[in-house]
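All protein chains of the complex are present and in place, except for one that has been dropped.
Read from first to last, the chains carry the letters A and B; within each, the first residue is number 1.
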Amino acid sequence: MSTELAELGAVPASWTRRHLLGLEELSAEEITTILDKAQVFRDAMAAGRQKTPLLVGKTCVNLFFENSTRTRTSFSLAARRLGADTIDFSASTSSLSKGETVIDTAKNLEAMGVDAMIVRHRTPGTPKLLAENLNCSVINAGDGAHEHPTQGLLDILTIRQRKGRIEGLTVALVGDIAHSRTARSNIWGLKKLGAHVIVCGPSTLVSPRWAEIGIEYSYSLDAILPRVDVFNLLRIQFERQYGRPFPSVREYAHLYAMNRDRLARTKGDILVLAPGPINRGVEVTPDVADGPHSAILEQVTNGLAVRMAVLWLLASGRR
Amino acid sequence: MSTELAELGAVPASWTRRHLLGLEELSAEEITTILDKAQVFRDAMAAGRQKTPLLVGKTCVNLFFENSTRTRTSFSLAARRLGADTIDFSASTSSLSKGETVIDTAKNLEAMGVDAMIVRHRTPGTPKLLAENLNCSVINAGDGAHEHPTQGLLDILTIRQRKGRIEGLTVALVGDIAHSRTARSNIWGLKKLGAHVIVCGPSTLVSPRWAEIGIEYSYSLDAILPRVDVFNLLRIQFERQYGRPFPSVREYAHLYAMNRDRLARTKGDILVLAPGPINRGVEVTPDVADGPHSAILEQVTNGLAVRMAVLWLLASGRR
Partner (left out) sequence: MSTELAELGAVPASWTRRHLLGLEELSAEEITTILDKAQVFRDAMAAGRQKTPLLVGKTCVNLFFENSTRTRTSFSLAARRLGADTIDFSASTSSLSKGETVIDTAKNLEAMGVDAMIVRHRTPGTPKLLAENLNCSVINAGDGAHEHPTQGLLDILTIRQRKGRIEGLTVALVGDIAHSRTARSNIWGLKKLGAHVIVCGPSTLVSPRWAEIGIEYSYSLDAILPRVDVFNLLRIQFERQYGRPFPSVREYAHLYAMNRDRLARTKGDILVLAPGPINRGVEVTPDVADGPHSAILEQVTNGLAVRMAVLWLLASGRR
């Protein structure tokens, strides 16, 4: 094993999870364990050590009932860089069209000797349902508007790298909070690690009820600009079929796009994140997306590191 | 190599086949050789030895002209667990839409250095056609209503594991016999190994001509219940475009579903198989599918072992 990975050590005795279903259920200590291990993989990647055969002989399956490119690819590459075999199973070519239940599909895959099953489904709770019915590890790769824990973790890891800490930071999640699993995973994770979280967007997409659990909400990006350390700019998911929550894209960009003018009214040393794929000119202008405050591509690299850490923590001890 | 695989030994000198096109053409000895070798791989898997690099440097291609999930995935994983490289080639993204013949497509793939080609096509005889025109090994993964030999082998292996033998057992294949390649492969394999086979289903889907080759036929599942050791419940393939062979799904389930009531009228220590994906409530009720008589998930695991054995027998000696 490379020297960069020497400090990875064994899976900590304190780690007892078999599944990763959401950040809501994790303790601050568990989140920190994942982040710390991910950082080791990240450092090894930066040193040019791509392959670490910690999961040779294991099999990871992507069970995706919704289209995805980057998440599926990221998990798949993470598994292979750990030496695991991978299976890609997408709903469009699946037995589901033949009337099979989701649980039966998953159990059939598991019977091929699967160690970790990475699940994306539009119905919230599907990963939990599978976790209750399978013996292998289940990783939630996005379930409806519920959670997308590895996205939350990679966002938080990126913040920690750039700002050196999470505690005490003010992090604004901007955009479609109502339909965003990324927002939810960020909220739980950031809150547990001591950040102050603001959800910000049109009133049709931001519920005042967030205040009930200590999350600040705002309908005006301009109003919160001077207080925020990190802006996480969520996508407006035009491809989704919901009503028109705002008059037009132009109107949305006018009120919520992070651009040069708004940047000038921030603290200055702020960080801009976006889960991508970004709509240039909508939630962020090109000069900001490609500028020094942006960590958008670092998020992608950290995503791989987070997924390697999660797969290793969940699957390496099995059998 | 693992101790579990020590007893695998070399490919037997008696094994001279280059292709696996169907069980009709195999001798009882050849079928037993595959089952015995598959059992070695199965035992190794149960002992947690997933990877056995017996085909490193070999390339296996899935050439599927019909959609498939579990068969394709099973072959692909079997090949990779043996250390082979795999190619997935599906018709929807293929050159076939550009007017290329099936043989040209296959020859082009072969020219990339392919050792085993796994073929599924709706036209019976396509694997045989390719076997006559290629130098690599050809494995039939389903050709129309003709044969699906690895499915037959995995069914038979599962029976042998649970019942300890094949000879002398009474095995009922229930459902759409007329359109089922799984039925045909089971019939040839079971008959060669000395089982008594009953084909059972609606008269529109079960031909009396099976009697000409010593296969019993019946239109009544209830009538044969007390005599049967193994029930193999075939899918009614609703997605296929053929006429309506029975009045309704409800009617079919009423007459042919394996349920608690019918189970109570059997010998007792019976085995229930289903090639899947199963339609819960149609050919089998959930309590039976998930009950102690069911070996449905063991079939999936055995499918991997059978395909590892077949790939190893056909491809390891090449070059």
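Here is the rule we go by: a residue touches a chain if its C-beta (ideal position, glycine included) is under 8 Å from a C-beta of that chain, and two chains touch if they have at least 3 such contacts.
These figures come from a predicted structure and were not determined experimentally.
Checked against the full complex, the one of B:T33, B:T52, B:S74 or B:T105 touching the unshown chain is B:T105.
Checked against the hidden chain, the listed residues B:F41, B:F89, B:W210 or B:F231 yield one contact partner: B:F89.
Among A:L77, A:L129, A:A145 or A:A178, only A:L77 touches the chain left out of the display.
Where chain B meets the missing chain, the touching residues are 56-59, 85, 87, 89, 93-95, 97-101, 104-105, 107-113, 319. Interface residues of chain A facing the missing partner chain: 45, 48-51, 67-70, 73-74, 76-77, 80-81, 90, 235, 237-239, 276-280, 297-298, 300-301, 303-304.
By definition in this document, only the chains that are shown with their structure count from here on.
Our note on geometry: chain A versus chain B, Cα centroid distance of 40 Å, whole angstroms.
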